[in-house]
Structure formats: structure tokens, C-alpha cells
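Note that one protein chain is taken out, while the other chains of the complex remain in position.
Naming follows writing order (A, B and C), and every chain is counted from residue 1.
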Amino acid sequence: MNPETPKKGTDGGDELPGSDGHPMDRILRMDRMPHIWCPGCGLGTTVSCFALAVNECGIDYDKLCVVSGIGCTGRAAGYLRLDGYHTTHGRAIPFATGLHLANPDLKVVVISGDGDLSAIGGNHLIHAARRNLNLVVICVNNFIYGMTGGQVAPTTPEGMKATTSPFGCLEHPFNLPYLASSSGATLVARWTTLDVRQMVNTFKKAFMKKGFSFIEVISPCPELYMRRNKLGDGLAMMKRFQSDRLVKHGADPKEADLGATGKILVGEFVNLDRSTYADAYFRMVSQLAEAKSVRKEEAKPGGKSPAQAGAKAPEAVGEPKAKPRPAEGDREGRGPEKKAAGTPAVATSPP
Amino acid sequence: MDSGYPEKLTMQMDGTPQAESPQFWRKPIDEGKAPKLVGVVLMIPERCKGCGWCVEFCPRKVLVISERFNIKGYHYPRVAKPEECVDCRLCERLCPEFAIYLKRSPAQGGS
Amino acid sequence: MVSAGWVERIKESSSEAKVLPGILRPGAYFFNGDEAAAEGAIAANGRFFAAYPITPATEIAERCAARFPECGGMFIQMEDELAAMNCILGAAWAGAKALTSTSGPGFSLMMENLGLGIMLETPVVLANVQRAGPSTGLPTSVGQQDMMQARWGSHGDYEIIALCPDSPQECFDLMIRAFNLSEQFRTPVLLMSDETIGHMTEKVIIPPAEEIELVPRRYTRAAPGDYWPYVPDEDLVPPMARAGTGYRYHVTGLTHDHRGYPDLDAEGQHQLLWRLKNKILQNQKKILSFEMARMDDAEVCLLAYGCSSRVARSVMELARERGIRAGLLRLITVWPFPDDLVRDVAGRVKAIIVPEINLGQIVREVERAARGRTKVVSVPHAGGGLHTEPAVLQVIEEALR
Partner (left out) sequence: MVQRVMKAAGRDVQEIRFCGFGGQGVILAGYITGKAAAIIEGRHATLTRSFGPESRGGACSAAVILADQRIAYPFLHKQDVLVAMSQAAYVEHIGQLVPGGILITEKDLVTVENPRQDIRSYAVPATRLAEELGRKLVLNIVMLGFFTCVSRVVDPESMRKAIQSSVPAGTEDLNLQAFNKGYAFGLEHGVNG
């Protein structure tokens, strides 16, 4: 599976006895390296942080699935040695929805780009957040369509140039954390590719989270966004991150607008608990089964109302008799680590 | 290698990288008692695409850009001050090419 | 914990050759075609349904919404048909037998990811209850205008399997068959129903579970380290691996090699495309199904499918009453098109009459397959209703003159 033997130690520190190569080689498909990403692009860093988070949080590799859409970021699924699905443009979230709902034991992660997730896939994003599907969505935002050569994206800051906005972008960009949180995401964070330690921590938190997690990673696109806009190289963008980023956990995502210059608000903005679609579904199923067994009980001789129960046996259409309880959720509790303290815990599984 | 890490030892607990090596404004009370971590930087130069992030953001300025080219024609990083490394692993996380990683010094039991 | 049992049930659903116990309700029912299709899905161990409501397919979604929760299945109404199609692909990879349902406008939206299903070789079933178009057209009235879209609607080149029911009973039966074919050939299968059949109510017999044969999914027996997702068996169909079972495979909608890795050149494309095409074409005999009535002595053949075949059958009787030796060839499998069968029929009759509720789609295939051996006459209909019998009869009489 892994034909390339990484060459170690040359020109670095001395190679050490027992060194078994780069620790991420275990989770990466090294037979597919080098990856296609340009020098100074932050996608490798994001994947690196993802791999570290997987390694560190002890999640079962075999239960972790990665789904990507199309674009530079879309290739991420192909570089991770996990069950990986490289789908069509914009459709990673619905594909992941199917994987997750058909087997809720899996942890399904979507890694895709800003164009994929917020333009063509924007509708899927907001609905997945609204349903609170138990998914992790990592959106790498580099302000541009990279793979197709630098076209304007829904995240391109106003005035910035792209091949399809040669005189400057006329549109207001999406504030993705705000979009996700207002749609119902239960964990919303943003980091830059410089915030590697925080990114790893948030990824780990998201892997353990039950609910819809949306993590935006701001990343340089040196070749197609920065060069066209005379912003320097990848390193220049990283330096901008260093000077402009403002860490504010629990900040109102409404304030997280991004411009071509100015502050970049980062942090974990939202962390709350709310019933997921799968939980609500299982609760409904349990209640239906319960109601059914009660009806059977009543239908027995000496039961409560033998006349009514079972009368429609051959033709029962199976309309749900018991309505599922509306999902409880703590939509107030905004901010990192906010637990629904004192309130009844949201049911994680039906009895 | 322990002897190489005197009073300047720093751990970036929040991970915020800093361009300049920080100066302590006061002396940690456990100085001398806390284990001093020592890292060994390992590199796979053929993977490097020369973005320079590891060099720029290493809090201890362990790395410099090498004069040499790798197989792809990039100047890859070189360990200039091995004794400065404190195994913070920022370079390992930052590297977009999975080209750089760390081992804890065998003197500390490895990792 | 319901969740754990649930997952097991869904996993089992694709591995079983028999209907899972405790689900089926055998008996005689008065169902419309949509309800029968939903019951057929349940009988086929279909355990995952995702769709977007659209007339006249909505009854499939409604019945699945009511029945799947009590059958150990998962139901979700998605935000659109793009999502629905992708959702069932994901579910299939997780181990579920999955389906969706739609009609014309939604069918168009599903085309993109029907292609993904073909490329990833994903067994799913898509039921299209056709209505008249183009565009919003006649939402509550019949059409058979998606027949060519079924064949060519997704971009690129591919083979597809499409079945056309002519009654609610066949909606039930063919739904099971559609699942079986999708598992056998690891490909999306289309159940091309129509508004007339979908909204028509007739007796539907649900047989006892032991009479229903199901094709289990072909899961790999290879060890995780030795498995590549696109190494085919002799019949050109590669065994599958379920998500989360340690195989850690990669699949992509890009042209790929046996490893599932992108292989972006002409040679890779040649290898993949021909295998995808040939796994259907080489096995066409196993896929083909049709019905012939009074063809033994026929001088003219009515060739029809779906609701139009009911008109054709009626016209055949009327023609016989008038002394015209008419026969019926009803295509149940429309795609892949039965070239040999039609060519054979073309050699035996004076004319083939093709009534269909479109302006002439399948008739092109009939003409192609007949290769000039006989007169092929299209009886088009713009949609919104069935042909009248006298109109078709008149075409027969003119064709024989």
C-alpha cells in the first residue's frame, strides 16, 4: 500500500534509531504524494492538523470517513488513508448525510472548499446545519476558486480581482461562521492556517461533538488569489494572519465579516447542544415501537379495547400514531464549552 | 543535551507563534524543576516546496533556509541551531508538505 | 440502544438474500403504483429513503415516511433532488439498500449524481414517475418523455438499466428486481414509472417472504490490506467494501484506476469506460425482460412500454376483432435496449407500431434495431393523457395498407 519509503534525516537532525518516518504517514496515502497543492498553500497544513487531531484524539481510523467535493480542497479525501469519498461539486454534505444516517456509528467529516460548500453547495450546508446532522464540516476558505484558475467566489472580498471579476469583485462575501450558526450549527469556529495548535484542538473537539460542527479555516492561495491581487506569497498571507487575527472565543459570529484587509476574527464562536436528526429519528422509532406493543397488548383477549385494535391489520398503512416530541435544544447557550448545565440533558439515544 | 537549555527555555502553551524569541519578564518559580523538553528535527527534503513557513514561524529560530536545492528545485529548510529546539512541533503542524517532523531527544525517552 | 440495533439492521439489509424477518405483510392490497413501489422497496430490504417531494411521485415518499421507521429503515426528506440522489449514494456506501423517487424536473436535477453513482459503481434505485414536460409541464398528467434522458441524461458516456412497470403490481415486482439488478451489477437502476401507473389503483399481491429472492451485495472477501475497490470479478463487477469496516479505500468521481485513485489520461479513461459499459452489455441477457402477446402469427407488432402498453394491448384486441393479426411486444427492460429481440421481431412482421407518450423517443431505438427490415411507425403523443384506441388502430390500418 505504501511503496514510497520516506527518506529521513537528511540534512536535518541525525536520523534516530527506531524512527519510523513522519508520524502522519500512517494516516496519509503516501503513495499519492506529492500532493497537487501549490507551494505556500495552506491546504496541506489543514490536512496535517486534521491528521494530528485524528492521531491525538484516539478516534478509530476505521470508523472515520472523509467526504470531499470538488476543487483543490476536494482532493483532501484522496490523500487521507481513511474511507474517502471524492464526490461531485457541492455535494459532499448530502453524500455525507447518507453515510452518517445509514450508519450513525461512523464519524463522517466533510473537508471541502469555500466555493464547493458555500456556492454550489450552499443550500446543503444550511440544511445540514438546520437538521443538526452529526457531521464535521471543515471549510477551507482561500477566497477564490483555485483549481479552475482563480474565479471569483462567494467569499472573495469586495473589490478583489479574480479572472471573472477582472475589475474587482462587486459582491459582498459570505460570513461563513454567521451563515452556519444562524442555520443551526452547534459548533462553529474559525481559525487561520497559522493557528495550527488551536485548529487541532477544535478538530478534536468536533470529532467528539454530537451535532453539526462547522470549522472555517482561512488559508492562503498564493498563486491565484494573492498574486493577482498583488498580495505577495503564502508567507505574506501567513504574516497577515499573524498581525491581523483577533482571537475571541464566544464572539458573535455576526461580527466575523472578512475584508481584503483588516481584522480577522478567529476563535470558537458557538458551542451548544441540541438534539440531532438521528437522535430525533431514533426517539420517534422507539415511541412508535412502544405504541405498537401497547396496541398489541390491548388487542389481547381481556385487553382494553379489543374492538379497535388490530381491526385494520391487512391494510395498516402504518401512519405514525405517536408524534415525536419536539427536539429540546439549548439555542441560548452560545460560546465555547457552554454546557446545558441545570437543564435536562439532551437525549443522546432513545431508551 | 540538557545543558543547552538554560534560562531562555520557553513553551508556547497557547501555541501562539511569535516572530521574536520572547523574553521572560519574570522568572518561573519552577525553573530548573520542570522537565526541559528537547526535540530533534527530522526532515524529508524531497517533499519540501519551499514555502518557508517553518523557518519564519519557529519560535526558537532553529531553522534556516538551506542553500541547497531539493529534487524539485526548492530551497528546503536546514537545522541551524539544533540545541534550540524545544519539541514544540509547530513546524510539524505548519508544514503543508508533511516534510518535517520531530522526535523527542532519546535522552528524554523519545516519543 | 436503538441506534446500535438500527445500524445492524441497515447493514444486514444489503447482505441478505431473503427479506428480513418481521417486516413483510403478505396479502392482497388495493394500492396505487406509487404505494406499491414503496412496498416493493421495503420487500427488497430497502432501508434508506431520501427524496424531495414532487408530483406525481410524492406518494412514494409519503408511504416510505410512514413505513420506514417501523421497518428498521431511515427516511429523510432532503432539501432538493441533488441532495437526495447524493444522500442515497452515501447511504449505499454505508451498507444500506437505498432508493429515491422523483419526477421530471427532479429527475433532471438527479442526473448529475446519477453519473456519480455510475462512476463510483454504487447500487441504488431511482424511481421516476414520469409526467409531461418540458419544464414544469403537466405536474399531474402523464408523460413518457424522460426515456431518453434516462439513457443519456447524465453527462459522459455510460450504460444504464431502466425498467418500465405497466401496473401497480409491476411497480412492486420491478422495484424488487431493480434492487436485485443494482446489487448484481453494482450500478444505479431506474424504475421508469409514469403518472398513470403511479396514480392508478389496482390489486397488488405481496407474496410471502420466502417467495422473494433477493440479490445480496457482493462484499469483498479480501483482507483490508489486499483490497482495492475497483478490481473486477470475471463478470466485470468489482466487489464492494462497506464504509467503516477497516478497508480504508478511496473512491472518486474522477476517472480512476483499480485502486480508486485518479488516473487522468486517455488510457485510464478507455479502460474504465469500457468496463463500465461492458459489465452491463455482456450481461444483457440477465437484464432483459419483456412480454409478448399473440406474436406467434402476428403480421403487425405493437411495441410499447409502461402505461402505453395498456393502450397497445387494448388496441391489439380491437385489431384482432377486425381481422388484423396484431401482436404486442411489451418492453419491461427498456435500457439496455433489446436490439436482438427487436431485430428478430422486425424480420417477422410487416410493421412495428410504437405508441409512446412523447414525440418519438424509443421509436428511434426500434428503427435502429430493425435496420430497415420492416416499417417502423411512431405514434407520438405530447402528453397529458393516453392515446385513444381508435387513433392507434388507424395507424395500424394505414401501415398495413
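In this section, a residue touches a chain if its C-beta (ideal position, glycine included) is under 8 Å from a C-beta of that chain, and two chains touch if they have at least 3 such contacts.
Quick caveat, the model's predicted, so the values are computed rather than measured.
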Remark   = Touch with the missing chain holds, among C:Trp6, C:Tyr29 or C:Tyr52, for C:Tyr29
Query = What residues on chain C make contact with the chain left out of this view?
reply = 28-30, 32, 140, 196, 199-203, 307, 310-311, 313-314, 317, 385-386, 389
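To be clear about the criterion, only the chains that are shown with their structure count from here on.
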Request  = Give, as an integer number of Å, the spacing between the C-alpha centres of chain C and chain B.
outcome  = 60
Remark   = Note: chain C sits from chain A at a C-alpha centroid distance in Å of 34
Junction residues of chain B, two or more chains touched = none
Message = For the complex, give me every residue of chain A touching chain C.
response = 1, 29, 32, 61-63, 65, 67, 77-78, 81-88, 90-91, 93-106, 123-124, 127, 277-278, 281-282, 284-286, 288-289, 292, 314-320, 349-350
Request  = Write out the stretch or stretches of chain A touching chain B in their complex.
outcome  = 6-16, 18-19, 22-25, 28, 33-35, 37-45, 47-49, 52, 193-198, 200, 233-235, 238-239, 242
Ask   = Hey, which residues of chain B end up touching chain A in the complex?
value = 12, 14-15, 17, 19, 40-47, 49-53, 56-57, 66, 68, 72, 74, 76, 78-79, 82, 90, 92-101, 103, 106, 110
